[in-house]
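A protein chain is absent from this complex, but the other protein chains hold their places.
Just so it is clear, A, B and C label the chains in written order, and each chain counts residues from 1 on its own.
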Amino acid sequence: MKRLMTSVFALTAMAGSAYAADSVTLQLKWVTQAQFAGYYVALEKGFYDEENLDVTILAGGPDIAPTQVIAGGGADVVIDWMPPALAAREKGLPLVNIAQPFKSSGMMLTCLAETGIKTPADFKGHTLGVWFFGNEFPFLSWMSTLGLSTAGGADGVTVLKQGFNVDPLLQKQADCISTMTYNEYWQVIDAGIAPDQLVTFKYEDQGVATLEDGLYVLEANLADPAFVDRMVRFVRASMKGWKYAEANPDEAAMIVLDNDETGAQTEGHQKRMMAEVARLTAGSNGALDEADFNRTVATLMAGGSDPVITALPVGAWTHAITDLALN
Amino acid sequence: MKDLSGAQTVIEAKGVGLVFETGDGPLQALKDISLTIERGEFVSFIGPSGCGKTTLLRAIAALEYPNEGTLTVNGMPPDKARQSRAYGYVFQAAGLYPWRTIAGNVQLPLEIMGFSRAERAERVARVLKLVDLDGFGKKFPWQLSGGMQQRASIARALAFDADILLMDEPFGALDEIVRDRLNEELLKLWAATSKTIGFVTHSIPEAVYLSTKIVVMSPRPGRITDVIESTLPRERPLDIRDSAEFLEIAHRVREGLRAGHAYD
Amino acid sequence: MIWAWGSLAFWALATALNVWLARAHSRNRAVRLFIPALFGATLLLVWEGLVRSLGVSPVILPPPSMIGVRIAESLPILWADFSQTILKGALSGYLIGCGVAVAVAVLIDRSPFLQRGLLPVGNFVAALPIVGIAPILVMWFGFDWQSKAAVVVVMVFFPVLVNMVAGLKATDALQRDQMATWSASYWQGLFKLRMPAAMPFLFNGLKIATTLALIGAIVAEFFGSPTRGMGFRISTAVGQLDLPLVWAEIAVAAFAGSAFYGLVAVIEKGVTFWHPSQRGRA
Partner (left out) sequence: MRSVLPILTVVLAIIVLWYGATVALNAQWTRDQAARAGVEVGFSEIVRDTLAQTRPKLPAPHQVAAELYQSTWVEEVFGRRGIVATGTLSNRSLIYHGWVTLSATMLGFAFGTGLGILLAIGIVHSRAMDMSFMPWAIASQTVPILAIAPMVIVVLASIGIKGLIPKAIIAAYLSFFPVLVGMVKGFRAPDAMQLDLLRTYSASRARTFWQLRLPSSVPYLFASLKVGIAAALVGTIVGELPAGASAGLGARLLSGSYYGQTIQIWAALLAAATLAAGLVVIVGAIERVVLGRMGMRS
C-alpha cells in the first residue's frame, strides 16, 4: 500500500513538473560561443528553471537566417542584429525587438598596416572583406556615408564576400576584413600578426554603429498574454544569466564550451571572447535605448541611392516586456 | 631480302614449339611443327578445338612467339615480315569498326601504312568490287548482314596487296548457304590474285573444297598428324563436292583426325 | 481552398492525358516533348495551389508565379550571376578538368603499374566529399572565379578519369590483334581504335560531370566570392529574406544544368551514333 502511495505520488509529481514548465525555443544568430554566454549560463545555472521555463537553444550557422527560422515557426524568439530585422520588417515579416542585451557594437574593419590605410579616406581603391547574409547592411550604410561606391574601380572599393574566417587578410586577398572585437580580431592576433601591424576602425567610433544582438519575436504573438508572460520570464532569466556571466567570465566561458556540440572551440579563445563581450553588454540592463534605435535607423536610412530601409519603422520595438521583466 | 633462288618457299617452320604460361601451369600449345608452304598454295589447317591451328596461324602472323624451332616468312622472322606488310589477316569475326563506314574500314590499314589519299580511294574501290560490295562503301557495318560484313573484312585484308592471306575460321559464324557462296568467291579471288592463303577451319568439306594442301592437326600437345596434298584441279565448281575424288580426300582427312584422337 | 482542389483536379486530368498520350501517340516526336512539359507544368501548378491554399509565407516558400515575376524583373542580375558562375567558373573548370582527366587516362593507360596504383587511390579521392575542399581551394586560389574553376576541376576529374580508363580498355583482343597485323604504331592504335571505342564511356563520365560542375561552382561561392555569382546571390538573398530571388537563381541553375546536360547528350549522340545504345532510338 505504502509502495503504491509513493508511486502515485511520484507520478503526480512528474506530471506536475511536466505541465508546469513552459517551453521556449531560442534561435541563435551564430554558432555556440561566448557571444551567447548569458543564455547558456541561464540554462546551466537553472535561472530558466527558476522561472519555470523549458528553454531549447538552437545554434545558428553561416547559412541559417534567424528571421527565416522565426517566420517558419521554428523558434519563439530569435537573436539577430537590428539591420536585418528591420529589413525583414520592411519585407513584410513583422519582427519586434523585446530586449537589447548588447549596448554597444563590436563590429569593426581590420586592415593590415602595411597596406598604408590610416583613415577611412584611404579605403579608396582597396579591397575590403565583408560578411553578407544580412550582416552587410551596416557596412553598406557606412560606405555610402563615406561616398564610396562598392562596385570597385579607382574611386570606390572592391568588396569581397568574406567567408567565415580571417584567411582573406592573412592570405592578403583583402586589405581589410570585417571583424568583431570579441572574435575575429583575436583570430588575426592568434595567427601571429601583432596588434601594431593592424589598423582597426570600430563602427562605434565612426558614428555608424548599429544595434547588434537583440531579442526579436513576431508582432502577432505579443497580442497573446500567455506568450508575453513567457517572454517576460525568459528575458528576466536571460538578463540574470548575462549579469552572472559578466561577473564570472571564466566560468561562463567553460559553460559555453561544454555546450558546444562541434567541440571545435578552444578554452583560451572563449575566455577572451567572454571578456570582450562583457564590455558590450555592460551598459545594458536589457531594455532598448530609444536613442540607440534612432541612431541605427538614421544610419540605415542614410544609405544613399540604395538604402537598407526606405520608411521609418513603426512599432519595431517595445518596452512592454522589459518593463515587466526588470521592475 | 627475298630469296629469289628458292623463290617458291613462302612459309617455313622447323621444329616449332610454343608453350603458354597459364594459371594451371605451362600448356604445350604447339609441339615440333615442321611445315613448308609454297607460293600460290591454298593451305588449310584442320583439327579439333585446342589442336593449336589458330595458334600456329597467329605465330606465322607474329601475334604469338614460338619458344623453340625456327619460323620464317619470306625468309625473314615473322615480325620483320609483318612490318614489310607480308600478310593480310582475316579473323573469325569481321571486327569492323562501327564508327567507320565500310569504305572507311577498308582503308583503315591503308591509312596506317601511309598510303596517299588518292591511292586509298582507288584501292578501296578495287577491293570492294573484288568482294562484290561496290555501292556499299558509304554504309555502316551494322547496317549490313553478317556475310557482307565478313566480305568487307576480307576486302580490308586484301586492300594493301599482301602476298599472304591468313584466315582464321573466317566463315565459322555464318550459315551454310552464305558460307558456300563465300567459299566459291574466295576461290575465284584466289585464282584472280594468286596469293598464298593459310586458312583455319574445322569443317572437312570446306577444307577439301578450298585447299591445295590440308594440314591435319591434333591436340594436347598441338601437333601435325598428316599433310594431304589435294589432287583436285584448281578449277572447282561447287558440285565437285559430289565427286568420288573429293570424297576420297575427305575420307583421308577424317582418318587423320581420328588417328589424332587415338592418343587421348 | 479553391486553389488546392483546382490544382489537384488539374493534376488528375493531366496525368490521365499523359497516360493516354503515352499509350496512343508515343511515336510522335511532339508528344514526346509535350508529356514531360505537361508533367512539369502540373508540378508547378500543384506547388502554386498548395502554397496559396495553405497560406505558406513567401519567406518560407514563394509560389512559382512570384518566382516567375522575379525572374522577369531581375534578368540583368541573373545574367551577371550566370556569366560569373556558369560561364567563367563552371565551364572553364569543366573543360580543364575533363581535358586533364582524358590526358591522364591516356598516360596511365600505358602503365598497368600506375593503373593498379592510381585507380584505387583515385576511387578513394573520388569518394571524398569534394565540397569539403571548397574552402581550402578558395583559400589557395582567391575569391574570384579561378577558385570556383579549381573546385570544378577537382570534382569532374575522377569520374571522367575512371570512365576514360575503362573506355580505353573497351577494345577486344581481336581488334588489337588486327592493329598488330598492320604493324600500327602505339599512337595509330590509340587514335584509330581505342579513342573512338572509348567514346561511349567517356560521354558517360562527361554527362555525370556536367551536374557536378554546376554544383561545384555554386557551392564554392558560399566560402567566399566577389559580390556577384549565383551562390553569392542565393546566400545573400536568403539573408535578406528575398526568397523569390533565391528561387529565381535556383531555377536558372536547374535550367542551365539541364541545358548543359542536354548539350553534352546531343554531342554524344553525334559522336557515338554507331553505339547500340544510340542506334535504337534514331
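Just so we're on the same page, a contact is a pair of C-beta atoms (placed from the backbone, for glycine too) under 8 Å apart; a residue touches a chain by one contact, two chains touch by 3 or more.
Note that the structure is predicted; figures quoted are calculated from it, not measured.
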| query | If you put the missing chain back into the full complex, which of the shown chains would it touch? | reply | A, C
| field | Option touching the unshown chain, where C:4, C:61 or C:106 are the choices | value | C:61
| note | Checked against the full complex, the residue among C:140, C:191 or C:273 that touches the missing chain is C:140
| note | Hidden partner sits against subunit A at residues 28, 30-32, 59-65, 68-69, 71-74, 114, 163-167, 170-172, 187, 191-194, 197, 260-265, 269
| note | Even though one chain is not shown, subunit C touches it at residues 15, 18-19, 21-23, 26, 32, 35-36, 38-40, 43, 60-61, 113-118, 120-121, 123-133, 135-136, 139-140, 210-211, 214-215, 218-219, 222-223, 230-231, 234-235, 238, 243, 246, 249-250, 253-254, 256-258, 260-261
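Keep this in mind: only the chains that are shown with their structure count from here on.
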| Can the chain contact pattern be summarised as a line, a ring, a star, a complete graph, or none of these (other)? | line
| remark: In whole angstrom, the CA-centroid distance of subunit A from subunit C equals 39
| query | What whole-number Å value describes the gap between the mean CA coordinates of subunit B and subunit C? | reply | 50
| request: Provide the C-alpha centroid distance between subunit A and subunit B, rounded to the nearest whole angstrom. | output: 86
| said: Two or more other chains touching the same residue: where does that happen in subunit A? | reply: none
| Which residues, counting only subunit C, touch subunit B once they are in their complex? | 174-175, 177-185, 188, 192-193, 196-197, 199, 272-276, 279
| said: Taking the touch rule as given, give the residues of subunit A at its contact with subunit C in the complex, in rising order. | reply: 62-63, 65, 67-68, 71-72, 84, 87-88, 91-93, 132-136, 150, 158-164, 167-168, 171, 173
| Complex contact set, residues of subunit B against subunit C | 58, 61-63, 82-83, 85, 87-89, 91-93, 95, 97-99, 108-109, 111-113, 140, 142, 160
